[in-house]
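Submitted below is the structure of interest, expressed as structure tokens.
Every protein chain of the complex appears in place save one, which is left out.
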Amino acid sequence: MAYSEKLIDHYENPRNIGSLDKNSEDVGTGLVGAPACGDVMKLQIKVSPEGLIEDAKFKTFGCGSAIASSSLVTEWVKGKTIDEAETIKNTDIAKHLALPPVKIHCSVLAEDAIKAAIADYRAKTAKKDEIKDAAE
Amino acid sequence: MPACAYLDHNATSPIRPSVLDAMVEALSEGGNPSSVHRVGRRARARVDAARRQVAALVGALPAEIAFTSGGTEANNMALRGAGRNRVLVSAIEHESILRAVPEAEVIPVDGRGLVDLAALERLLAKPEPALVSVMFANNETGVIQPVAEVVRLARAAGAMVHCDAVQGAGKARVDLRDLGVDYLSLSAHKLGGPTGVGALAVRAGAAFVSDRNGGGQESNRRAGTENVAGIVGFGAAAEAARDGLDAAILRDRLEVALLAIAPGAKVHGAAAPRLVNTTCISMPGVKAETQVMALDLAGVCVSAGAACSSGKVTRSAVLSAMGVNPAEAEAAIRISCGWNTASEDIDRLIAAWKALYIRVTHSELSQARAA
Partner (left out) sequence: MNAFSQIRRNDQPIYLDYQATTPMDPRVLEAMMPYFTYKFGNPHSRSHSYGWEAEEGVEKARGQVAKLIGADEKEVIFTSGATESNNLAIRGVAEFYKDRKNHVVTTVTEHKCVLDTCRHLEQSGFEVTYLPVQKNGLIDLDVLRNAITDKTVVVSIMAVNNEIGVIQPLAEIGKICREKKVFFHTDAAQAAGKIPLDVEAMNIDLLSISGHKIYGPKGIGALYVRRKPRVRLVPLIVGGGQERGFRSGTLPTPLCVGLGEAAEICMKEMDGEARRLKKLQERMLKGLQAKLPEIYVNGDLEHRIPGNLNISFAHVEGESLMMGIKGLSVSSGSACTSASLEPSYVLRALGVEEEMAHTSLRIGLGRFTTEQEVDTAVADLVHHVTKLREMSPLWEMSQEGIDIKSIEWAAH
């Protein structure tokens, strides 16, 4: 069970820890996992009107690999469009961090988290558009 | 070290200094290999390194090696774990084989001490798939069994094969693949490693069910916290024993000398290929116990038959199976050399044996004269 240097770096110096205002219209929040399973990831993105991810924050309850996976994902999504961010695959995360086989599920969770955050953001904007449409 | 010629390596071999060094280091460091933290991981790494060393000794893959508490446990595990109800064992197997499956059918041996292949073939003709257990070399006579031939016959009949190589490994070339067996038992203390550790090699793909319940160690083949230092010692001994034993010259010299002293003496199994370290010899008319005691007083350690039967000296079942007559069997001692045997040890044995022989024959002569 030797962890890669990259993984340890992300665990020891996690990037982008913190929270964004979940009620804000330009923030999408993904909360995945379950406490009983030993991992919960909260990943948030702040999206510009042009669809560019300006900021990303995370908080994770989980093992070192889960923390590293979510930290890495926040780094990756920043500056990407949400469509681009959606194409991030768990296998890329696992490969980058050299996750051992028993920890692959952490990368899956990170992929789920970003997808959930994007979905939340889209749902919010869709609702906003709906309201706008209804108003017009 | 007491001034003593230790020629009982088939009972146990003194530990090699390199082995002890490796063990003391492991003992000092400690750690449970199942622990996830650093100390545990280091213990695990030591166990894995030893597994590679032991595997290399017998041409196995590291993953095929399961460490046990010794040869006895490995033998028990193989016979019960193979999942075959019908078991065939040679007549000269160690008690840990013979007693593991009391209802096993027995393959006889011939006068040379070799397993009777024709008899095995007849036993294998029955339709029920069997497990055959034939040792690599016998502990009392050193006779090397035709294991590869046994495997050929067994395979043709769909049988699996276990080989107790406790007495072979480190003394002769033992190779899991060349022998073609499914299970191979090993013991550390017979090759200069510590007591309390052994291994069962289970060929990849061979069926195996553990009957030990617990923490799932040794890939579910043998539960229980690993005896880390013992395993490390086993690894070091396996490494040291890889070059084999170069004792044939000593053995041949001692046999020539003893036969010259007592022309009526007989070396058992001499007509068959034997381990280079083992001599089983009868001094005509002198009980083995008498010889062992006299030699011990002269500072030479040998044994009468096998040591395992908790001190009971009974007539050797091995020699009986070979058809050796009772009088000769009762007069047989086992001389076994090892990694630290020196030429002087052999001189000492020869001198002591000679003195005893002269004393006995002299008193017999005087008794005869008196009568």
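Residue numbering begins at 1 within each chain, and the chains themselves are lettered A and B in the order written.
Rule of thumb we're sticking to: a contact is a pair of C-beta atoms (placed from the backbone, for glycine too) under 8 Å apart; a residue touches a chain by one contact, two chains touch by 3 or more.
Keep in mind the model is a prediction, meaning the values are calculated, not measured.
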Which residue from B:55, B:197 or B:324 sits in contact with the chain not drawn here?
B:197
For the full complex, which residue in B:215, B:244 or B:264 touches the chain that was left out?
B:215
In the full complex, chain B touches the hidden chain through residues 1-2, 4, 6, 8, 11-12, 14-15, 20, 23-24, 27-28, 30-32, 34-40, 68-73, 75-76, 94-97, 99-100, 187, 189, 194-197, 211-217, 223-230, 289, 292-293, 296, 301-304, 306-311, 313
Can you list where chain A touches the absent chain?
1, 3, 11, 14, 17, 19, 31-42, 58-64, 66-67, 102, 105, 109, 112
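Going forward, only the chains that are shown with their structure count from here on.
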Using Cα averages as centroids, what's the distance between chain A and chain B in whole Å?
62
